[in-house]
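One structure is given here, and the rest of the page talks about it.
Note that this complex is displayed minus one protein chain, with the remaining chains in position.
Think of it as A and B in the order they're written, each chain with its own count starting at 1.
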Amino acid sequence: MIHEISGGMQKRLGIARALILLPEAVLYDDPTAGLDPITSRQIVDLISAMKTRYHMTVLLVTNDLNRAFDLATRVGFLYGGDFMKIGSPAELANSSIPELQQFIRGDIEGPLTQKGLN
Amino acid sequence: MAIKIVVDLVRETGATILFLLVVIRTVARHGVSMSQVVDQIYVIGFRSLPTTIMAGSFVGAIMAIQINLQLRDFGAQAFLGGLATSVTIRNVGPVLIAFMLSGKVGAYTSAELGTMRVTEQIDAIRCLGTDPIQYIIAPRMIGVVVSSFLLLIIGLMVGIGGGMAVSEYHLGISAQNYIQNIPRLVSWSSVATGIVKSFVFGVLIGAIACYKGYSASEGAAGVGRCVKRTAVETLVSIIVADFAISSVSAFWHELAFS
Partner (left out) sequence: MIEFKNVIKQFGEKQVLRGISFTINEGEIVFVIGKSGIGKSVILKHIIGLMRPDSGEVWVEGQELSHFSERQLLAIRKRVGMVFQYPALLDSLTIFDNIAFGIRAMTPEKAEGLVHQAVKEKLGLLNLHSDVLARFPSELSYGMQKRVSLARTLVLNPSCLLFDEPTTGLDPVNTNTVNDLILRLSRALKVTSVVVSHDMHCALQIADRILLLDQGVVVADGTPADMVYSENQLAAQFMREAKEKIYGNQDRR
């Protein structure tokens, strides 16, 4: 039964359930939130492997920058209801937009916190 | 398999009764905030009034129509008022209205408590030096019991009105006739039965909803489960209680009149 298996396994099951019909595109909502690093890595590897094997388009929402930048072809930074920037991981990392810079570096002070939209 | 079901049932029932006792003891020892109770009665009871009135009047009307059918065959339509009212307040009325309340009031309360449980609000309250039974559960349970009781009584009264209305406008027995017949056939034991059932059903809904919500397990799925179980267990226990009270009442009635 579901409650008898571990959280990590449940996550993998959830992914299996989404992929079983071999869709062309998959949407992932924060797949690694609250997972320990080892299980996180397993999930990300799984996502990557499935994407490659079945040529899927993947849209992934996350706060985990490390993995996002690692895995993604393109990254979009959402702010104030719109994408402030979309580009390759390198482009975002080197962007000069102050909000984006603060976000990536995780600075406590900056335009994001000043505007009080937090 | 069957044994497991029975064991689970007994355990759940026992746990619910113990929980009810804990709440009663807490209130007896430490009291409860009256303003919170009044708040709950408003939120739970007052807002369910329109639905109850509607349900009650329809139940009364349906019983009048049904009984009228049988009485017509015997040429005994004069008894419609008394008989329909008796059946409505003694049996059908409390049960059907309680069913409706178990969904509106019971499920709502257990969902609210279940959500508080799974989002750790109940734990947080304990850590902040407050007894969640006194602060959260007791006002709600009292609110549900009082609201259910009052709503049931109102529902029954409206049911009589519904029977009367359908009788006047549809069945050909005047409202006056309908009412005049009531004291002849509706004994005090019927009225008492209706009141006792209203109270007992209220307690059942309150105790089960609060216990299930309080003991909900992790996550959103846990809340869904607890609401489902609340609905099912409340319905079943209402029926069982109805049977028990009806039997005792009938026995009493016989005893008194033989």
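A few notes on this one:
Keep in mind that, in the parts below, contacts are C-beta pairs under 8 Å (C-beta built on N, C-alpha and C of every residue); 3 or more make two chains touch, one makes a residue touch a chain.
As the structure is a prediction and not an experimental result, all values here were calculated from the model.
Although one chain is hidden here, its contacts on chain A can still be listed: residues 6-8, 30, 33-41, 63, 65-66, 69-70, 93, 102-108, 110, 112-113, 116, 118.
Remark: the residues of chain B touching the chain excluded from display are 119-121, 123-131.
To be clear about the criterion, only the chains that are shown with their structure count from here on.
Our note on geometry: chain A versus chain B, Cα centroid distance of 49 Å, whole angstroms.
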